[in-house]
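A protein chain is absent from this complex, but the other protein chains hold their places.
So, chain A:
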Amino acid sequence: MTPEVAPARATVLQPRPWFASTKFLLLVFGLLAVYAYGWRVTKIDLPELLKGTKFVRPFVVDLVRPDVVSRDVQIQEVQLGMSVNAAVAPEDVAPPASGPQLSVPTRVTAVGAQLQVTGRGFRPNGSGTLFWVNPIGNPQQVGTFHTDATGAFAVTITVPEVFRGPESGPRGAQQRLLARVTWETGPLRPSKTLLLVGEKIIETVFLALMGTTIAIVAAIPLSFLGAKNLTAKNPLGTTIYFFTRTFFNVTRSIEPLILAIVFTVWVGLGPFAGVLALALHSVAVLGKLYSEQIESIDPGPIEAIAATGASPLQVVRYAVVPQIVPPFIAFTIYRWDTNVRMSTVIGFVGGGGVGFILQQYINLLQYRQAATAVWAITLVVAALDYLSAVVRERVV
C-alpha cells in the first residue's frame, strides 16, 4: 500500500521549483523594470552608432597621423589682374616675365563664366591651388592642379561671386586670380603643435605634482586626527575624529572637475585653479587612505618599544613610522599618477594643462593636432602608471 500513497504525499510536499517561486519572479520583474527604465532614461540608441561613423571617421583617421613633425614650406605664387565687369578694365597685375606664367583666354569675364586657366614655369610635378581674390584681398579657393614634368598645368574654373568691398563701384569688379604652389623642403622638425603640446604636458605633470604635494602636507596631520585608534579616545577626540572623517568623505565625493570650476571663478583661469582643485580633492582621498593605514597598524611593536622604556616620541619613531611610511609612499605615488590623469581633463574647464589646448583643437576641428595631444597624454599617463607600479613594488 505504501508505494501508492507515497507519490501522492510527495506531490503535496514538493516545493515549487526555484524559477517559479514568488521571490524569484518578483526579483526578475523588478530587475526588468529597472533596466527598462534605465534604457529609456539614458536614451540608448544603437543605430546611432552606425549612423554616426561618418562624423567620427575624420577624427579616427587623424588619430593615426598626429601632427608631430613638419618641414619648412616653400611657396611659389603668381597673380593676374581680372575684371568681372566688361566696362571696367582689369588691374595691371601680371607675373614678371622671368618667373612662372599664368594665362587665361580673356582677363575680362563675368561671374559664373567658365575659364580655362593655364600655367607654365612652375615647380615640376608639384601641386597647387587656384584662388579668386577680391578687392580687399580675401582669397577664395576655386580649384586645385598638378603640374607636369615641365611645370605646366591647365585647369577650368568657374568665376565665383565674391564680396566686392565696401563700395560696389568699378573697383569692386577689379579682382585677381592667384596660383600658389607649395612644397615642403629641408629636414624634419618637431611641429609647432608638438612643441606646444610638450610644453603643456610638462605643465600638466607639474600641476599634478604641485597639487599632490600640497595635499600631502595637509593630509598627514589631518590623517592622524582622522585615525580612530589615536584620536577617538575621549569625547573631544571622538568629535574631532568625526569632523575630520566627515570632511574627508564630503570633499572626496566632489569631483575635481567641479572643484576646478569653482576655483577658476575664485583665482581665474589657468593652472593655479587646477592645482587647488587637485589639492583639495587629494587631501580628502589621501587623508582617508592615510588614516585607514594608521588604524590598521600592528599594535604589537608599539607595546614592545614602550616596554623597553622608550619615550612616546621614540615609540612613534621606531614602532609607528616604519609601519606607515611605505604604504604612505605607495598611496602618494598612486595619487600623483591619478592626478596626472585628472589634470588632463581639468584643462577642459580652464584649469590649465594639456586639456585646455586639446579642447581647443577639437572645437576647431583640428583633429591632427588633437591627435598629437591625445597621444601625448596617453604616453605620459602610461609611463607614469608604469613608474608608479615599479616604485610601489619596491617600497611595500
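Basically, contacts are C-beta pairs under 8 Å (C-beta built on N, C-alpha and C of every residue); 3 or more make two chains touch, one makes a residue touch a chain; residues count from 1.
Rule of thumb we're sticking to: contacts and distances are computed from a predicted model.
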Q. One chain isn't displayed here; going by UniProt, is it "Alpha-D-ribose 1-methylphosphonate 5-phosphate C-P lyase", "Cytoplasmic membrane protein", "Phosphonate ABC transporter ATP-binding protein" or "Cytochrome c553"?
A. "Phosphonate ABC transporter ATP-binding protein"
Q) For the chain left off this view, which of A:Gln74, A:Thr150, A:Ser311 or A:Thr378 is in contact with it? A) A:Ser311
Q) If you put the missing chain back, which residues of chain A would it touch? A) 298, 300-301, 303-311, 313-314, 317-319, 322-323, 326
